[in-house]
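Excluded from the complex is one protein chain; the other protein chains are retained at their positions.
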Amino acid sequence: MVSSEMASSVLPNSLSHTRAGIHISSLDERILKGQTDSKERADRETTQEYFVNMGPQHPSTHGVLRLVLRMDGETVRDVIPVLGYVHRGMEKKAEYVGYRQQVHFTDRLDYLSAVMGNWAMSSAIEKAMKTELNDRIETIRTIVAELTRIQSHQLWWGVLGMDLGAFTPFLYGFRDREKITAIFEETMGGRLTMNYIQPGGLMFDIHPDFVANVKKFISYFKPLIEEYEELFGGNVIVQERLKNVGILDAKSAISLGVTGPILRASGVAHDLRKLEPYGVYAKTKFNVPVGTVGDCWDRYQVRMQEMRESISIIEQLIDNVPEGKHMVMKFGAKIRVPEGVYYSQMETARGIFGIFIASDGSEKPYRMHFRTPNFNNLWAITQMAAGGRVGDLVAILSSIDIVVPDIDR
Amino acid sequence: MFNSLPNLQVSWEVISVSQRVSTTYGESPILAVVYALAAIVAIILFMSLTAMTLVYTERKVAAHFQCRLGPMRVGWHGILQSIADTLKLLLKEDIVPDQADKAMHLFAPVLCVLAALLALIAIPFSPYLAVSDMNIGVLFISAVSGLGVLGILLGGWSSNNKWSLLGAMRAGAQIISYELSATLSILVVVMFSGSMKFSEIVQSQDQGWWIWRAPVVGLVAFLIFLVASTAEINRTPFDLAEGESELTAGFHTEYSGMRFAFFFLAEYLNLFIVSSMGATLFLGGWMPLHIGNLTFFNQVMDLIPPGLWFALKVSGFIFLSMWFRWTFPRLRVDQLMKLEWKVLLPIGFINLLLAAILTLSGFYFFPGNS
Amino acid sequence: MNDTSAQPTRRIPITGYFARIFTGFVSLLKGLKITFHYLSHPSTVVTQQYPENRATLKMAERLRAQLTMIHDDNGYHKCTACHICEQACPNASIHVAERAKPALSKTELDTFIWRLDSCTFCNLCVMVCPFQVLQMKSTFESSVYDQRLLIYNLSRYAGPTSTVLAKQADDEARKNAVEPRSVYDGPTALNGFFLAGIPKELLVTLDRKGEV
Amino acid sequence: MGLVTEKLPPMIEAFPGGPAVLTSIDAVINWARSNSLWPLTFGTSCCAIEVMMATGASNHDLARFGAEVARPSPRQADLLVIAGTIVKRMAPRLKTLYEQMAEPKYVIATGACAISGGPFIYESYSTIRGAHEIIPVDVYVPGCPPRPEAFFYGLLTLQKMIREGETIRKPGERRKPVLAALPPGITLEQIRAEMIQTLEQKAVVNLNG
Partner (left out) sequence: MDSAELQVVVGALHSSLTFREKSDRLSVVVPSDQLLSVAMKLRDSEPLSFDMLCAHTAIDWLKDEKIELIYQLYSTKHGHHLMMSVYVSRTEAVAVPSLHTVWQIAQWQEREVYDLFGICYSGHPDLRRILLEDDWKGFPLLKDYKDDFMLERPW
């Protein structure tokens, strides 16, 4: 799995070529370039650097990300991410299907915040068509989006534990996540990919037990966050593993286009829910947690705090969900977005999910581009991981909280 | 085996299997050979049964730590799970990578199991059940347990896989480092009991176990031993050699089928050995729990056969190890070294020094006849 | 990469060698306490034992795992073969085959082919249907050894809708207008029709007399 | 598989009563194999969360089947669960992974993408339309993604296949039963006789070929 990958990569490259006067490189060339460096180094310092492949099948790459590592003993000198192992051509596919059908593709981008993806797509279409929504729709959307954020962070917490070598947090995180998926299943009919938020409203009205179940979940989950902290965050090994690891300063974070909890951990209080409120966020009170150093520990803290803030948002909204219709558009109607270009974005659990639509006025988009948070976030790893250990790399990868299909689209 | 109830006044007499064989040899050589063969078969059976039980226990205990049930569907509460796993592993295709060093690849897992088997020799399970009660038992185990790491190194190197090699190197560095601390903490006990013979070490604890009999020093030595031994057998939080999330499967990445099963076996045997050592050195081995002058209590404790005492202590130790494994995350490789060289080793040395002072001054709790 | 010395770093307070060991030790004990709590309380086990609890297992009513066509008590459906669901399906998992020789109406449904193997359960077909013919059910036990078994025909008969049939005078006339269809019937699934993802040579060819 | 499963069967078969012995050996081996399916940690997209993670989590607990020992190395895994989309770039890697696994190995394709390409069958330039185009698949678990219970049903289906369809007399060949159980809402009579016949003819998968 590892050695065979390597063999193909070190072959003399023949895939590099020139196009329009520009040299187009290839993966082989990129790796070989690193290797000459390491030979020079070997002459100088007598240690020899070597390359290893991490992925595409590797337990800690959260799917099929491949990282080519230039290593010096245990130390990672250089990370070359290789993408595309789940590139499904979603943007091409989007040009062939109607606007209403687009929504369920967003489920399959960042599947851990599927509802927020649905929302981003629906609101992009609604904004382009200037559809007004009622308060009920907006409130329910906000509540389910925050529930999604919690479940996404729960999963992240568990997976971080697993990546650091503790299996138990993973199962505790999942145990509590199941409570949210049960609520989702009851209302939306799906556990992971729900296709719930539709242009013009919601696919179903909330289940009669929804409010009661959400309240039950909140009272169940509140003390558990503290338990999470005690079991995992307070643990000296975890702190040693995360503190001062993978530091990303605010300036490079912005330049790298990093968004979401990672940007906030670097000390930039950038949260679209606050800056450009959508849904009913403007009516709610919540804080935007920010970090100071920008290391993995800050990212851990920011996400833990975000879970608490999400709970407080839900608490503020759950008691008075306004009455009204759950759908304001006629469902069967085909959607035609007026001609023009539109870009709208939304804060998902991992950062800004932007949707760019170029419409020629027909039933299908002329061009659809998904600005996915993970694509930009991933590249921060080239800055964060260099100089660390393999163990650090795993912690950093986990603290970025990548979802590979979201990167590859 | 446990028929005759020993009482307090009689000192424990240890008869090992090797002694029995040699005594029988004088009477009838054939019988001695048969006896020895039976012993070997018994040991192999015992070994595989122990490992299988341990695997099953670990899976069940881990499951309940994690609010789930664990194996349930193979036999009553999944009790036959380990048997199914073993059978499957034995019948699985045995892959040797093309580029691997075939002889070494074959030899490595055998070496691992061999080391564990050899270590098993010296441990006294009860006064009547020990393979060989040698007078340098402690030294023997320290030496033999070093052999296991050779197997891991060989396995990692011969697989011709970078992750394997990385895992093996980690294991090598880790085990050699932690050997120091483990030995230092063992030395404390050796110093107190004045012997390297396991049976004598156990007998020296008839008035109280070394973990509390030597004030503080014993406890510190025990804790150091706990940490160092967990590291020596590559269990979380020190499972760097096979850390899944970092090194895919570490040194045994390229192993499949029976050879992988051997590594698995060695891992759990090592857990058993380390726990037995901990129980023997610090918790009094097969010695019952005695508290000072509470004669009635002590007599009640004597009713429990020594073999059971030993098993209880070992299972306690093993449970502790499992508890650690299912609670803690893993350390990073440099932190691992830091913990050993900057924390455990200095404390170990100071502890040894204190132990020397204590031994010279003869200041023990429950001063006994040692 | 870039200058790391300029980056801010977290300063870990140096509070004495033994103090740090002690606080670290305490933090480990806290974690041990939590896991032990769960071990010692078997009531915290949350596992649902699926094959054993099958009799009592209740799925959420909205759960989408199987598309079905609603048939009334007489076994008649309301599908007019209008192809709206077919167009709404994002990946052509639905194929509505019209009857070659309709008996009573202008268009009649022959087979309603639904590909469970490619359905994404987006629920759009159910929502867009003007006659509420379709329904999502929570039947999830549909694993198979052969992919072709995942291609279903949802209609139980080829023929006109229940409303048209209701206008018929007697049972005999109704029976003449319809033709029974089974689950694995259909021009798409089993008749050599090209299906993406299923190699042609694997498709079972069934000859049904005089149709399609 | 070695000596036991390749050389031994013909030898035993020659003895009187040998076939009966072989049958009981088969039963024991298949029992062990079906109850110890260690999956490879492999998942490409959404299905991995439901099928690899949620099933392993406390609420559903794959460990009940003895299958929670997820091996990160294909050498030690028995079960390859294809959870998620396989694209052109991943296809050769998937094949490598499958080839690296030691016999006997089993493959479950879960979710629409792995069975047929799912949402990306048409108009996608990179999605492979079904994992069976690359490696032989034993059991298909439909869903997008399938519920953990649905995956367990798939696992039971696979266990049934192992128990019924394998014998050491013919190593490397396995016979698939036609039906896992009755598909919902159908009786056996409803499935056409021709179809069963055709399926039976193609049900033996030769893994050596």
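For this structure, a couple of remarks:
Chains: A, B, C and D, in written order; residue numbering restarts at 1 for each.
Rule of thumb we're sticking to: contacts are C-beta pairs under 8 Å (C-beta built on N, C-alpha and C of every residue); 3 or more make two chains touch, one makes a residue touch a chain.
Only a predicted model underlies this, so the values are computations on that prediction, with no experimental measurement involved.
In the complete assembly, the contact with the undisplayed chain comes from A:E91, out of A:E91, A:D135 or A:E229. Contact with the chain that does not appear here is found for just one residue of A:D209, A:E339 or A:E363, A:E339. Within the set A:I254, A:V288 or A:V321, the residue that contacts the chain not displayed is A:I254. Remark: the residues of chain D touching the chain excluded from display are 88-89, 121-126, 129. Although one chain is not drawn, its touching partners on chain A can still be listed: residues 15-16, 19-30, 83-84, 87, 89, 91-92, 96, 127-128, 252, 254-257, 268, 270, 275-276, 339-345, 352, 354, 356, 358, 366-367, 369, 371, 375-376, 379, 408-409.
One rule holds for everything that comes next: only the chains that are shown with their structure count from here on.
Shared contact partners of chain B and chain C, listed by label: A, D. When chain centres are defined as mean Cα coordinates, B lies farthest from chain D.
Our note on geometry: chain B versus chain D, Cα centroid distance of 39 Å, whole angstroms.
With each centre defined as the average position of its C-alpha atoms, the distance from chain C to chain D rounds to 21 Å.
One finds 45 Å separating the Cα centroids of chain A and chain B. Residues of chain A in contact with at least two other chains: 1, 58-59, 104-105, 168, 171-172, 175, 178, 193, 231-232, 235, 237. Counting partner chains per residue, chain C shows two or more touched chains at residues 28, 31, 34-35, 45-47, 49, 51, 63, 90, 120-121. Note for the complex: chain A touches chain B at residues 1-3, 6, 50, 52, 58-60, 74, 161-168, 171-172, 175, 231-232, 235, 237-238, 240-241, 389-392, 394. Residues 40-46, 48-50, 53-54, 56-59, 72-74, 84-85, 87, 89-90, 93, 96-97, 100, 119-120, 122-127, 144-145, 147 of chain D touch chain A in their complex.
The part of chain A that touches chain D in the complex is made up of residues 1, 4-5, 56-59, 63-64, 84-90, 92-93, 95-96, 104-105, 107-108, 111-112, 155, 170-172, 174-175, 177-178, 181, 191-193, 404-405.
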